[in-house]
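With one protein chain held back, the other chains of the complex are shown just where they sit.
A and B are the chain letters, set down in written order, and residue numbers restart from 1 in every chain.
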Amino acid sequence: MFKLQELAELVGGQVKGNADLQVSGFCSLDNPSPTSISYLEKNKDAAKLSDIMLGALVTTDQLAQYFPDVIIVANPKLAFVSIMERFLSLTKPEPVVGYVHERAVIDPSAEIAETAIVEANVVIGADVVIGEHSRVGANSVLGKGVVIGQHSILYAGVLIYGCCEIGNHVIIHSGTVIGADGFGFVPTKEGHRKFPQVGSVLIEDHVEIGANCCIDRASLDQTVIHSGTKLDNMVQIAHGVRLGSNTVIAAQTGISGSTRVGNWCVIGGQAGFQGHITIGDQSIIAAQSGVFSDLPFKSKVSGYPAKPHAQSLKVLALTFKLPELVEKIKSLEIELDLISGELKGLAKRERRRRQAGEQTPLITPEA
Amino acid sequence: MFKLQELAELVGGQVKGNADLQVSGFCSLDNPSPTSISYLEKNKDAAKLSDIMLGALVTTDQLAQYFPDVIIVANPKLAFVSIMERFLSLTKPEPVVGYVHERAVIDPSAEIAETAIVEANVVIGADVVIGEHSRVGANSVLGKGVVIGQHSILYAGVLIYGCCEIGNHVIIHSGTVIGADGFGFVPTKEGHRKFPQVGSVLIEDHVEIGANCCIDRASLDQTVIHSGTKLDNMVQIAHGVRLGSNTVIAAQTGISGSTRVGNWCVIGGQAGFQGHITIGDQSIIAAQSGVFSDLPFKSKVSGYPAKPHAQSLKVLALTFKLPELVEKIKSLEIELDLISGELKGLAKRERRRRQAGEQTPLITPEA
Partner (left out) sequence: MFKLQELAELVGGQVKGNADLQVSGFCSLDNPSPTSISYLEKNKDAAKLSDIMLGALVTTDQLAQYFPDVIIVANPKLAFVSIMERFLSLTKPEPVVGYVHERAVIDPSAEIAETAIVEANVVIGADVVIGEHSRVGANSVLGKGVVIGQHSILYAGVLIYGCCEIGNHVIIHSGTVIGADGFGFVPTKEGHRKFPQVGSVLIEDHVEIGANCCIDRASLDQTVIHSGTKLDNMVQIAHGVRLGSNTVIAAQTGISGSTRVGNWCVIGGQAGFQGHITIGDQSIIAAQSGVFSDLPFKSKVSGYPAKPHAQSLKVLALTFKLPELVEKIKSLEIELDLISGELKGLAKRERRRRQAGEQTPLITPEA
């Protein structure tokens, strides 16, 4: 339980209304509670919301007028995160002392930090290193030589092949596979010969990877995800890809081999990237795009094949006007036929006049 | 072994042919057997099929003429399901008494019904509840506080995060992850700050979820899949999504955060849905659609962006006629040039006639 004023101070905001209001928790606007705090960023529903029995609200200066008890901040969502974390810290269980579950299967050569947690049925290969305060969820498997940094969390059922390296403060969700062989074959008459995939994977600090993703090991060097990048579920990162820092990639997107994606890119879901291309920093790639060529710094693209977003939108809009265009072309054809007919009539009459002996000595023959 | 007459009675159908025919099992039309029963719904191949050595057939009144021994019903596929189930019940093993495998790792606070089955290497957290006749497949992991209803089946390797709730008669296939964090971050200059995902997931009764799916937990409330809905493999359901009842979603489709899908919808594979939109009941969304806005009741859409199916088909057809349209436009340009030339000739000759002293007092100057 916090006073509204205390929460305002926590986030550097300003109270409008009852600064002594007791706030017992946080909630969404879909399930409001009169003793909880929520947040509002966009004014779309502000008027409507003011009718329902809200508790406190973190919101912007502009929207504050509609509600009785608010904390005014520039970035309500960000402030709300801090408030959530404050409440969540209250209910956090005692910090667990590190342990290795008796049902984990650990190679004797593995080095597991004292504060690390290894849950039941985890299988840890030779020479694995797990840093302080990291946690490996139940039924995960870490191959030979895997290194996990500090404060990283692997949820249940994460599968990491040998020699991959995971940084600090990394989160990897369940079912994700890191370090499987890249898809490399050389066709021969007898069949496809496997190109050995002997590289590895490096996941830098503060990366979060969703559930059921695949990050393949490189053929020869390293597949790299640089620090602070976040992947949603079922994202496919092929061998030799390099993702920059602080890039976010939504679910079910796939990036083909050796492609390089810059820093601070935002990539929508179900997008696909050809191999061996380079995407500039701060690019925005819309959901379901098909990216087949390099993109410069700060590109904003969409569509198949991906083109500058404004162009794609224009082309799409015109595509949906094709029935109209076809009608216009038909009208033009009809009109042209009429005109052509009329013109022929005129020309014919003129010809007849001439033939009828008119004074036409100056006139050149018709084309 | 059943007589054809017995099977007809089971499905409320009518025998045409030998009612005493002994049927020993069921088969597909691709691998027919003279002592088995199969089903046929569509007449496409009826004539052809009548040549191969079939056993009995469940089919419609209309198609019955082509075959000697048939059960006539209105819905052959549905009747065939009942017949399959009848045969399968013959070979069912003794009902297994509930058990917890000695290699399962069960928190002492978990409540597991006596008739439930917990297979080897399952890891079950604190306060988990598993209802009567439910089964948890080998190597599955149920986080703290997970509740599984009665008669539900989790196949091997299902991974469920804490506090998710699964109803009765639910089937979840291998590799599916339920309750991983939704993809929520607030960008800051220093990087993306994680928006805590503290909601949960509710899967209602009679839902079936394919293999390697992801159903994320809500940020604050609940991600919900209502009763009777069926998901194919690798379907992505983001945080806060609500799927109605009896909706079917084919493989590799993704639904973004907070989107609501109605009841009795049919959604093809590899479709994508933007977040925060609402899809009306009984809507049909074609495979590979990109749905970016609300859809009313009984919509039928396809394409990118998804539009009414008839419109999409028309636009697509016209798109493929673009080469033709371009030719038409070229022809129009050429014809127009000709006409323009001809007209200029006429006008010129007229002008000359006038200049040559014709009687043209009434004529206004040309534009």
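In the analysis below, contacts are C-beta pairs under 8 Å (C-beta built on N, C-alpha and C of every residue); 3 or more make two chains touch, one makes a residue touch a chain.
Since this is a predicted model, take the numbers as computed values, not measurements.
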item	value
Contacting the left-out chain in the complete assembly, out of B:D69, B:E119, B:E165 or B:D181	B:E119
Option from B:A113, B:A126, B:V198 or B:L346 whose C-beta touches the chain left out	B:L346
Residue in contact with the excluded chain [from B:S152, B:N212, B:S283 or B:S299]	B:N212
Subunit A, residues in touch with the chain not shown (by the definition above)	105, 121, 123, 139, 141, 143, 157, 159, 161, 175-177, 180-181, 183, 185-186, 188, 191-196, 198, 212-214, 216, 219-221, 234, 236, 238, 252, 254, 256, 270, 272, 274, 290, 304-305, 307, 311, 314-315, 318-319, 321-322, 325, 328-329, 332, 335-336, 339, 341-343, 345-346, 349, 352-353, 356, 358
Interface with the undisplayed chain - residues on subunit B	26-28, 30-31, 75, 77-78, 81, 84-85, 88, 101, 103, 119-121, 137-139, 155-157, 171, 173-175, 206, 208, 210-212, 227-228, 230, 232-234, 245-246, 248, 250-252, 269-270, 287-288, 303-304, 316, 319-320, 322-323, 325-326, 329, 332-333, 336, 339-340, 343, 346-347, 350, 359-360, 362-364, 366-367
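The rule is simple: only the chains that are shown with their structure count from here on.
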item	value
Rounded Å distance, subunit A centre to subunit B centre (Cα mean)	24
